[in-house]
Each structure stands twice: as structure tokens, then as C-alpha cells.
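Omission of a single protein chain aside, the complex is shown with its protein chains in their original locations.
Per-chain residue numbering starts at 1, and chain names A, B and C are given in the order in which the chains are listed.
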Amino acid sequence: MTKLNWGMIGGGEGSQIGPAHRLGAGLDGAFTFAAGALDHRADAGRDYGQRLGLAADRAYGDWREMLEGEKGREDRVDLVTVATPNSTHFEITKAFLEAGFHVLCEKPMTMTVEEGEDIVRTAAKAGRICAVNYGYTGYSLVRHMRAMVARGDLGKVRLVKAEFAHGHHADAANADNPRVRWRYDPAQAGVSAQFADCGIHAMHMASFVTGQEVTELSADTVSCIESRELEDDAMVNFRMDGGTVGRLWTSSIALGRQHGLTLQVFGENGGLRWSQEQPNQLYWMPLNGRLQVIERGEGGLSPEADRTSRVTVGHAEGMPLAFANIYADLAEAIHAAKAGRPIDPAADLYPRAEDGLRSMAAVFAVAQSGKARGAWTDARPPMFR
Amino acid sequence: MTKLNWGMIGGGEGSQIGPAHRLGAGLDGAFTFAAGALDHRADAGRDYGQRLGLAADRAYGDWREMLEGEKGREDRVDLVTVATPNSTHFEITKAFLEAGFHVLCEKPMTMTVEEGEDIVRTAAKAGRICAVNYGYTGYSLVRHMRAMVARGDLGKVRLVKAEFAHGHHADAANADNPRVRWRYDPAQAGVSAQFADCGIHAMHMASFVTGQEVTELSADTVSCIESRELEDDAMVNFRMDGGTVGRLWTSSIALGRQHGLTLQVFGENGGLRWSQEQPNQLYWMPLNGRLQVIERGEGGLSPEADRTSRVTVGHAEGMPLAFANIYADLAEAIHAAKAGRPIDPAADLYPRAEDGLRSMAAVFAVAQSGKARGAWTDARPPMFR
Amino acid sequence: MTKLNWGMIGGGEGSQIGPAHRLGAGLDGAFTFAAGALDHRADAGRDYGQRLGLAADRAYGDWREMLEGEKGREDRVDLVTVATPNSTHFEITKAFLEAGFHVLCEKPMTMTVEEGEDIVRTAAKAGRICAVNYGYTGYSLVRHMRAMVARGDLGKVRLVKAEFAHGHHADAANADNPRVRWRYDPAQAGVSAQFADCGIHAMHMASFVTGQEVTELSADTVSCIESRELEDDAMVNFRMDGGTVGRLWTSSIALGRQHGLTLQVFGENGGLRWSQEQPNQLYWMPLNGRLQVIERGEGGLSPEADRTSRVTVGHAEGMPLAFANIYADLAEAIHAAKAGRPIDPAADLYPRAEDGLRSMAAVFAVAQSGKARGAWTDARPPMFR
Partner (left out) sequence: MTKLNWGMIGGGEGSQIGPAHRLGAGLDGAFTFAAGALDHRADAGRDYGQRLGLAADRAYGDWREMLEGEKGREDRVDLVTVATPNSTHFEITKAFLEAGFHVLCEKPMTMTVEEGEDIVRTAAKAGRICAVNYGYTGYSLVRHMRAMVARGDLGKVRLVKAEFAHGHHADAANADNPRVRWRYDPAQAGVSAQFADCGIHAMHMASFVTGQEVTELSADTVSCIESRELEDDAMVNFRMDGGTVGRLWTSSIALGRQHGLTLQVFGENGGLRWSQEQPNQLYWMPLNGRLQVIERGEGGLSPEADRTSRVTVGHAEGMPLAFANIYADLAEAIHAAKAGRPIDPAADLYPRAEDGLRSMAAVFAVAQSGKARGAWTDARPPMFR
């Protein structure tokens, strides 16, 4: 398969997300890192890009320069990853889509629902991929959960129980540290802190696995550390359009949890449990049966799981490979588009602009419901009502 | 120590709860099983009682007969356990308290808040113990959690996360089985099913461990199996009088959970996690430290834990011993009362009529809030407002 | 059922094993604690016995007095538990068997193989039960493992992997503490320390579960703390008479293990794993299937498991109940003997004098092989060769 050209905006020297994307994009050899505007300081970005192996003329000083530079090239980048500060996602993503590039945008895709709707329309009009990086959906066994639900193993799904709890912001003595504080400051973080940062991953995963969308929700948001204006803990009850009930807890003060993203799905005919910290096992309880351990990589799983499993059973796979699976989906989608052939359905699972939009609507609904003592609130973006 | 005389009402042949109480009461040799009215069928009860070793004149045909019979005896029973159908708890408990007996009543103590207040007043007036069997609080490490909170290891407790989920009522095909159906029928079960049956244990434990009472709550109650009038799944957010936020999930359709009673407590200086199915380990995360495993029976725990730990570290203890610890508390309380000496504070932990009353108020509040789409509702009994 | 009379020798005030036996014997109400010689100091024993509720004339000063006293009574004890220092087990057990009492002897049954053979012959000649307290075989799921093997679920058993490791003797600074040191002193402990104390439980369990006896073994014994004359760590490879290969590790310096008694059984058609610290779950891997969790108390288990399960599924049971199951077996055996009826086969599982004898032969074989750099050594008592 021809290698695709890939470019990145943001993810400069010292960032955490930059290496993760480069690792994910590079892992399968499907993408060549060909262009970048890696830093808001133009010189630093150009220098770092060249040190990472970019040609001098494709190590750009800012995203506008990159847009101009790439637009005219024969070998222009096939995919642009946007990993800049949150407030700039909208403008950059929109500009690249309009210029005909496929985009993978870091979450949150936008800062408002209106912007989210704009991106969805822009991508549709441009006929370009706009993916959003809900990377945990790349885990092989998360994909298998989705496949099990889709093929009916659980029957009707009655309840989804989702959690994303950690304790990394529990230290009151550290609350004023700028690396922590900004998340809880509406001026910098928007209307929500912990739900927008972590909870939304769990909610997206609930949708991803059940194939249903959230319609309305009721949120109890609290700031356990009192100086925080935004919530550090939230409980969200929700309803989904296929009739499933949802319950989601997210916290940043949960001492003892590290990165506690867990999903439980309960249906008429069975229940599932999966946890991000031990992602290679999936617990399956068939109705009137016994709890079973499904191992990533075991024989006889779904095509969706097989495709995203890279090493043999019993060898742990971790988050970077989940991330890489999102890129692998995108490579497949781009190749299919180029060739005018259908996409492998087992790969057609990357999170889309519509997911980014729905997430933004859910974030605003949580904030609104939280202020209204849990009043049930429509969680759908206006364009999907 | 002199053995105490113990009597039981209910718990006839074939019941589950009868053997559990006899085992719990008998375990330490503190009580002699001396009297009983074990069955609503008088002859069956007399016969079974004698087969269990009761003297013929103390194997009674019904509770009124027992009340009359025991009242006049020198060697009357020191403690009466009431383990009859729920709707009869109030009448029997009240009658025995008024006649000067100590009582351990199965949960729920009453069917209404008004009755609950009546019992609290009656016990106070009579100067008699009225305990309620929230037996899970007897576990050694649950007592240690309480001690850790009380002595300040966690600092201010910010959040309690409680769960009691099982999947034993998930089979729609079995929903009409009378042994299952009655729980979801308001005529038999009252205003709540799963919360009243299981969730209330978790809520009581949240109070027990934090030393705080629930003041108000918001509930999302659902019937995942549609034919059920009462809820089989509920999420309850609550607030406690010491400022702690509470979150409680309970479910009977959670396939994959067996008896998932789990408590997490998050404070300023550390977090705790304990699960009923593996009750001999307690997970403790000190702020800025590492997750540690506290083992039941290890050296250096609290007096409350030491007192309720019966075998050496590494040997599992289970539910029947937790149960027995409640009886051990009661034996200590009765002996202390007889001797006019203070109770060992490490033993003064059995759940009381006040707990039974508060639980009843919480059950009604959950039912009311659930009907009002989660409206925040006062969870306190009127007499404690 | 008539209550049986039970007596105890040893287990005086402050001992650990005394309360455990009284709890186990008393748990089901099958036995009345009727006589005892609880302490080597006659007065202390008489006093303590009476405080525990024994009649003055049955609170004996020593075991010879008890033997004389009980022998002549109509209501003599049906079962005598011998829980005295190891070196006295033989003499006492033999005397009571010869006088026509059933005996439950603490392990080790004797100090030599010759004495063990003597007890086996004595019990046979007297037609009395001589049980040995390998109490871990009382766990419900251990019994289920045995039933699964016996009914062929695993096919031919290829390999048994047993462990009993703890770290409670790892502290070199504490090695001279007399409560620890005696175990490693041949003058007090005999030919083996850690294998005789703990390893032998695991080896007996391997026999119990497979229904096979150990024929020969090779041991690597070491003293990790150099001042110890006897081993604190041993690896024992063995062969069983049904062709199964065995591997057994035992250690008292394994920091991080508490009471690590674990058994894995691998057969042609499946594998099992069980651990004493989490005794309510049994892991079952059928050939070409998935790992399953068998829960104590779940429906459809074997009669052997059902009989020894006391509370509903999901409620932990622990060691004291396992212990009580041994007593329940003995009650059944004694009642059956009295009534001249067959024993319930699901109860006919208490460890016997033959097990005590085989264990003693294994202990000597381990010591001999360990000294001979692991030379393969016959592990059978002469009378069974």
C-alpha cells in the first residue's frame, strides 16, 4: 500500500500529546510524517520539525503558513492532526477541511455547540473526513464489545454504567498549581472541567459500544475542592435513543483510582465489563451462565477485534496501540476514498465530527443541568433534535 | 461471662435467615437459644423449635404466646430477634420493647416513617436496646474504615461512592416467579424494591463509615424489566450533614455482579475502597502515596477491627462472622447494662433503631424523588429535622 | 438430630486453636461442648473449662483424668479433639481410640512414621474414627474441585501445582524470638519446619483433590535465614499413584504472601485454580474454552459443594466455616455409625488417620531427600508400599 503523507499542527517539543500522535501515526508504517507546524513560536516549531526529520520547507512556522504551503503541493498531506490548544481547534479544523484536507482533531473538537455544528456541515460539504480523537475506542476489546452488542449477544441493552475517575487533582495544596488550576477556571476551560476532560470519553464510549446516542441527561456536579469554580466530580444520569438507561461517574479527586475508565453494559441476555487499566481482558456474563474472561487476541472474536489486535494472546497491548488503531482506521478510509472503493466495515469506526458535536452538546447539557440541581436537560445538538 | 438467653421470632424451617441468625448468635457461645416462635403455623413452629433443642414450654406457637410466656420468667430471654415478614416487624418489635425486652429487628424495621419514629420513642422510653440488622457493618474492615475516618486519617471526607449491584433478577423470563415478583409489587414490598432491599445497606454503610447522616437526596429510579412497577435499578445522589457528597448505585439486573456491595470513601488525605465479596482486604491510598492493601487481622489496626477479627491474618473470614459481630456487640451491650458499667466503645457499634428510622425515611425519599424526576428531597425523618 | 457430646484436650486460655475448634464444633449446633482437659496446668484447665460452661466434674485437670472420667459415663463424649503440643498427639490419640472414643487429632498426628502406622492400626482395631485436622479441605470449592476431578470433568489429571507460601518468618531480626525459633529447631519441631508446618497442607490437598496418593518425591530444602537448622523454603517435586506429576512450593520468607495456599490442577480436558485467601471463587478453564469463575453457592454445583455451602452466593464464607465442615462430616459419620446406616457420601470426606500417616511419611521423605540433594525418595509409609 502506498504510504500516506501526514502532517501535524501543535504537539511541539515537551508536549505529551505530540509524541503520542507521532507514535500512533507511525506505528504501522501507513503514514509518513511529512509536514508540521508544531509550535506557536514559529522558529521553535520550524527547528523542532526539522529535528524530527521534516524537510525544511515543510517545517512550518504556523498553521496558516502550512495551509498555504501544503495546498499547492502534489504530495500534499493526506491527513492533518490538530493538537493545538482547545480554543483554536475550530478555526484550524474548519480551514483545513475547507481546503480539502482530511482532519483528525483532538478533543474537544470545538468550544461551543454552534461551532460543532459548523464543523459537521463544513466536513459534509467538503466531502472530507473530520475525525475526533476519542482514542480509547481504539482498544481491541472495546471494539469487540461494540460488535457483541451489534450482533445481539446481549439482547436489548438495558443499562450502561460508565466511570472515569482518577485522583490526580485531589491535593488541595496543589490546587493552585497552574497546570491543574486552568482546568477549573471557566475562562480557560469553558463550562465544564472534569466532565469535559474525562467524563466525555466515558459517555462517548457508551455511545460507541451501544450504537445509541444520548438524548437527555441529569447531572449532579460538585467542586470537592471549594476554590474551584468548575466541577471536580460529577454524576450524570442519561437516556439513550434506543431506550438504554445510562449512569456515568467522573471524578478527579478519587484517591486510589489512577485512570479508572470502566464500562459496564447490561442487556437482557448478558453483561459486559471492561476497564482501561487492564484492557486485555473483557468480562462477559451470559444470562444464567458463568462469568467468563475474554482475552484480547483469542481465537474466534469479531472482525472488529481481530483487526485491531497486533500481538498474540497473553501479551499485553496498551494505550499507544489503541491510538494507532484510530490512525489505521483513517488510513483505510483515506485509501478507500482515493480508490473509490468501500471501506472495510470493521475499520469504519473512527470517531467522527458528529461525535465531537454530540460531545460538546453533552458538555453544555451537563453544565446546565448541574446548575439547575439536576434538571433533566436535552443533550442533543439542535441539528440532531 | 454468663451466657445470655436468646429468643427468635420467625426464621422457621426452610428459611434462609433463621439459620444465619442462629449461627451468628451461637458462634461465640455468648447466647443460649432459649425460646422461639419460629413459624406462623403454630404447630410447625413448636415442633421445629423443639427439634432445634428448645424446651417444650419455650417453643411457642406465636409471638404473642411467646411474649406472655417469657414476660413472667426469671430466666426470660435477654434478647429477641425479630425475623418475621416485613409488615409485622413494627408490631412485634414495639410489643417486646414495651414489655422490657431488648430486640434485634431484621431490616426494614418498619414499613413507614411514622412507625419508625414510634419505635425510636418506644425504645427510648423503655430504656431498651432496639438494634436493626444491617449486618454488613459487622465486617472487621468496615469497622476499621470507620475508625480510620473517625481518627482523621482521611481528613475531611469529600465523597462517598457506594454500590450494591447484583444480577439475580435480570432474567425477564423469570420475572413472574413469585419469589422474585413480590419485591417489585407495591402491595407487598411498599414504595421501593431494589433500593429498599439492597441500596439501603450501602447507604447505611456510608453513614456508618463516615459518621454522618444523609440529609437530602435525588434519585433516578428505573424498571429495566418493564412489567415491574417498582424499580430494579436506581442511582441516588445525596448530601450528608458533615458536608460529604454521596453517590449510590444499586441494581438487580447487573449481570456479572453477584453481591456487589462496594464502598469507596475519598477524603482530603486519602481514599479507601472495600468490597463485600473480598472482605478481608481494604485498599488505602494515602495522598501522594501508593495504594496499600490492608489485611484483616494484620497487626496495628484499630481496636474496632481487632475486636471483630477472629482468625489470623490471611485466613478468610466471611459474612457469617460479620453477622456474629453484631451479636457480639449486643452481648456486650446487654452485659454492660446488667452490670451498670460502660460499654466497650469498640463494641458500641451495632445499628440502632435510629438507623432503621433514617433508612425508612431514605426509602420514602428515594421513591418520592424517583417519581419527581430526581427532585432533591429531604431524606431525614421529621423527628430529626 | 440428637446433639452429640464433644470434648477437647488442649486449647487452653490464650491459645489460637482452641477457639477455632470450639467455633467449628459449635457452629451447626451438632455438638455440645461437654468435657475438656484444656490446659497442662490442671487448675488452670479446670477453671477455664468451667468458665466456658463445662460442668465441674467434666472440667478435667489432665487428659488421663478425662479418659477415666468419660469412659464410665452413659453420656460420655462422642468425639474428642486433641489439640495439645505435637509431641503428645500420639499417646493421647492412641489412648482414647483404645478406650472406644472417636478422635479428631490436630496435625501432625504423630512425630514418626512408626507411630502413625500404630495409630492407623489402633483405629482400625477399635473400629473408631480417627480424623486429622487438614481443615482447608473443608472449603466448599475445594470439595467441588475434588468432585469435578472424580466425575471426570478434567479427564486424566496430568499435573498438580501446589503452593503454601507466607512471609511471616522473613524478618531475620526476629528469628530468635522463641515463638518463631522453635519451628526451626529439630529438637522441638522434628525433621522439618516449613514443609511440615505448611507444605504438608498443600500436599494433602493435592491428594484430596486428585484422589491419588504421593509415591515418591524429590525436595530442595533451604534455610534462607542462615541461623536456622531446618528449612524455611522448600520445593518438592512428586509423583502420584494415578500418574499425576506434582510440584509444591512452600516458604515462610515470601514477603508479600500472607497465607498463600493455592492449588492448580491441570488435566487433559481442563484446568482449575483455587486460592485460600479468596476461597469463594474457583477458576475453571475447559480445554478450548474460556476461563470461567465458579462461585461458591451458585446453583448446579456438586452435592459435595452444596452440602458445605452455608450462605447464599456472593456472601463470602471463610476459614472458620471450612473448619466447621470437618466437624459436620464427623457428626454425620458418628450419627451414621450409631444408627448403623451408611454415611452420606458427600460428607464422607474428613481427613483420616491414613492421611496423617502418609503426611508423616512425606515429611520424613522431604527431609531425607533435602539432605541428599534432591534424590528421589519413596514417600509412602512402609505399610502402604
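The rule is simple: a residue touches a chain if its C-beta (ideal position, glycine included) is under 8 Å from a C-beta of that chain, and two chains touch if they have at least 3 such contacts.
Note that the coordinates shown come from a computational prediction; the quantities given were computed from them, not determined experimentally.
Visitor: In the complete assembly, which of C:42, C:124 or C:172 touches the absent chain?
Guide: Considering all chains, including the one not shown, the answer is C:172.
Visitor: May I ask which residue of A:87, A:227 or A:258 touches the chain that does not appear here?
Guide: A:258
Visitor: Looking at C:251, C:308 or C:359, which makes contact with the chain not pictured?
Guide: Counting the whole complex, the residue in contact with the absent chain is C:251.
Visitor: Decide which residue listed in A:76, A:89, A:166 or A:335 touches the omitted chain of the complex.
Guide: Once the missing chain is taken into account, the touching residue is A:166.
Visitor: Based on the whole complex, identify which of C:15, C:188 or C:264 touches the chain you can't see.
Guide: Of the listed residues, the one touching the omitted chain is C:264.
Visitor: In the complete complex, which positions of chain A touch the hidden chain?
Guide: Given the touch definition above, chain A has residues 3, 16, 19-20, 22-23, 26-29, 52-53, 166, 258-260, 276-280, 295, 310-321 touching the missing chain.
Visitor: Could you please point out the chain B residues that touch the chain left off the display?
Guide: That gives, for chain B, the contact residues 290-295, 298.
Visitor: So which bits of chain C touch the chain we can't see?
Guide: Looking at chain C, the ones touching the missing chain are residues 158-159, 161, 167, 170-172, 218, 220, 222, 224, 233, 235, 237, 245, 247, 249, 251, 253-257, 264, 266-268, 270-273, 283-288, 291, 373-374, 376.
Throughout what follows, only the chains that are shown with their structure count from here on.
Visitor: By Cα centroids, which chain is closest to the centre of the whole protein?
Guide: Of all chains shown, the one whose C-alpha centre lies nearest the global C-alpha mean is B.
Visitor: With centres defined as the mean C-alpha position, give me the chain A-chain B separation in Å.
Guide: About 43 Å, centre to centre.
Visitor: Touching at least two other chains at once: which residues of chain A meet that condition?
Guide: 291
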